[in-house]
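The complex appears here minus one protein chain, its other protein chains still in place.
For clarity, chains are labelled A, B and C in written order, and residue numbers in each chain start from 1.
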């Protein structure tokens, strides 16, 4: 008989929807599936909306109380897609209750929470309870191809890591003070939202970070207090409140292996809808990636003959590329949601087959390391000086 | 109570899988859904495989006999994804039995079949029975944006339509004689497979075609007879058989409105995984599209000031773009499968709300028109002269 | 003492200016130069303008009578950049007078002239008198790199040649009937102007052409008769005249080696300033080139490992690339005029060192072959049927 895994979900709008979609596609896309996810319970703050979400997605029940999911013996996996300020408590409770736990990035609201979450996860791991932070972009086949090329030494010694994550959805001064713009809920602004991705990718592809230098700015200091909000959008009223998070965040990373890292994240980069341009240059080659064209990896090999060297655009949809065998024939592009499908399949497989989440999936340890760098970046930006990761 | 529609599916490998995925995503992506698809029966030639498919995708039963689907009173929609030689009979039977009918392109194995299918569909339509040929690429938001720009007159009078649909999966001489390489099953080679898409797009965006000139070639004349095959791949044995379809097909189109059309389709275009480059140039502007980067539309407006004119890359993932409101926030890319989801949602909505499939969806009439052009192209290629659509 | 070569120039506006620039840059760019060009005489129709040109460019004298150049014993090279209808006579006279002769494409106004010119050139060649048709784009380093890759077999057997040469300078219906729009002067429209380039490139990179199929169209049938004109621009008056040349010309080429060629040339392709997109696909690899980015060659090698294949963008400005050693350090781009510099340096070197103009330069034989294909194309377009090159 087929193995099943009961799923408890926190969140139902943007990321909750993307994750639920991944669980629903898993059994027939990743065939034969390592286990069949059963959508048990979904939790959200608004009773009416969470009930509608349960109906829409096929969860057996809806609740406003996340402890219901922890107490449900039919749930084996907790997937926490709530705002950053409700990451820690439910994840800790789930892990202590022996539930495999998946959480959206960043791990916690702050470093203190992240450390605590990691410690609990470490204990649970000894009992075979899995944990993962959903850095889903690791699972783009083109990124996994970059990982392979680097691992094979095709880039040689790494000198440069660059990552610009650029958006422009916040440029309207009348865009309201949504949760992502409030420090008490989000921890920080674009820094924790988008630099988190770049830091995780830096660690995934280049290595550990030892020191950072940060620079942040808030271009619009006051915004309308929202009268309604969901996901990234929402409507503001006449009252205005102070924005206490960053609109743009620049960060330099000193890597253990000597590479220089340069990050830029902005919600004020007009024209960039969701550009995430990553460049890694080494002594033997280089790779470039842009999330806008996420099926493509640019690869330059110094080993090509001198008259025929150039960045080659690899369409990472061939059978030789990671995860592609589960999807469509070569040349048929994956979309953004499919990286989440790959990530969640990986987690379910790790749970079902007792495999290691690392190195492809980001564990709570990776989440903690990322948060250390994020925190050091914020401290550095405040103090206007370099901050060692071991100093915080 | 929510409306439901029972689905009968023919085919389970490549396209059958893509369509089933679309039906499964419909209820929670296109929310609130116009109707809930119920996966009733699935039909295929291999008993073991079709049974496995039923289990994998959640169909209530599997059958090798497509008439079972026609006879099932719980089925309201027949979705025919079988090889081209089993398009006509099941579709006709379904329409006559009062079932809404969706079929993969091309409509029939040949023009004779297509005509017959259209006639039956026309009769059924009078009773409210819907028909659609699944030219799914019409439903890429970037293509619908092109449609809008053209309709608004932003391109002016159209002078040029160009479409190169290029692949390279057939270049290995040891690739076996799969069904797509056999005239009796596929009708033609790359001509009916890929030029069909370009012709439909030409009609969708530019208008009716009056005369054509064709040129085809078969580069590899003999191939191994397959000992197993599924989808686009498969294995060949020692025996070799003649290839009686085209590997490359070039086609010129004379449009009613005076535009010149130029098509090229090839399975021997090394390096092109699934390039479909479409260019439409008019007196006031131009648009370019490439399926490889299907979220993007290039648009040149002659109305921009002279010093600031250029092709602009529109990322068609904004709320203002068709279908995007159902998906993810701006900047989150759709994948290939999602065009199918949009197409099938459109059909289900037309069925549920008694709306017209046209002009966005391709009806059997569009399928027939496309097949006329395809057939005229083959005749022209044989005779090596221009052939009027009204001559065939 | 340094060798010198006296230059006689016909034409002073667009191409005459580009060629004169090439002669002037030769001594210090292509250092040490094979010979020093001395600008002797320049010929044009308008006395005042040709005198000004002589002064501007440093020619010793100006004349309205091209025979003056032929009769000048100090002139060793005639460079004919006049309109197409004055190619034949001066070139023939020059060759018969023992002057090395360079002519802008196309060779003659029509096939008859081209044949005659070739015959005279052939005789002269036996006496060491050189001839070249200035297909300058052959001398873009990226094109010569393509030539090298093809010669080395890195593309294998060629299946497809595609070339779209697209402009939009003629779209304004009030653009006057300049010489390029009059059959008696230009021979044909965009066909002889731009398809000439594509045909020469097809022969240069793929091989001989055996049969063609053509399709032409004139979108704007009447235009203002010009009251002044120079180069591509000019002003029209109130009188209107009939356009008797093509605005767009499509051409299919059957190559001796079995490849399929597909050409499109248009002056009505809105947004394309001077796009010349060339694609060559073979059994082992492919190359793409676009004149808009003429320092770049895209190269796809089927020999790269399956997981790392892709079109690589080679910036052809490295020391290993043809002609680059004469120019700037790697990464410093050449412009359009520099291909002409390379071409003219090649011709001067062939003259000075008694080297063969072929295979890199196009001889009058190449010009003749090109013109045969052009003429066959026009005949085919009129008859609306395939025409063999040996039939004309």
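Just so it is clear, a contact is a pair of C-beta atoms (placed from the backbone, for glycine too) under 8 Å apart; a residue touches a chain by one contact, two chains touch by 3 or more.
The structure displayed is predicted, hence computed values, not measured ones.
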item	value
Which of C:56, C:151, C:235 or C:353 contacts the chain that the document leaves out	C:56
Option from A:268, A:327 or A:345 whose C-beta touches the chain left out	A:268
Residue, one of A:135, A:204, A:276 or A:311, that touches the chain absent here	A:311
Per the touch definition above, residue among B:15, B:186 or B:314 touching the missing chain	B:314
Selected residue (touches chain absent from view) among C:46, C:257, C:292 or C:358	C:292
Where the missing chain touches subunit B, by residue	145, 148-149, 297-301, 304, 306-315, 318, 320-321
Interface residues of subunit C (partner: the chain not displayed)	14, 17-18, 20-21, 24-25, 27-29, 31, 56-58, 167, 169, 231-233, 273-275, 291-295, 315, 317-318, 328-338
Interface with the undisplayed chain - residues on subunit A	155, 159-160, 162, 164, 168, 171, 213, 215, 217, 219, 248, 250, 252, 258, 260, 262, 264, 266, 268-272, 279, 281-286, 300, 302, 309-311, 384-386
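Methods note: only the chains that are shown with their structure count from here on.
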item	value
Distance from the mean Cα position of subunit C to that of subunit A, given in whole angstrom	54
Interchain centroid distance [CA atoms averaged], subunit A/subunit B, Å	35
Sites on subunit B at which at least two other chains make contact	none
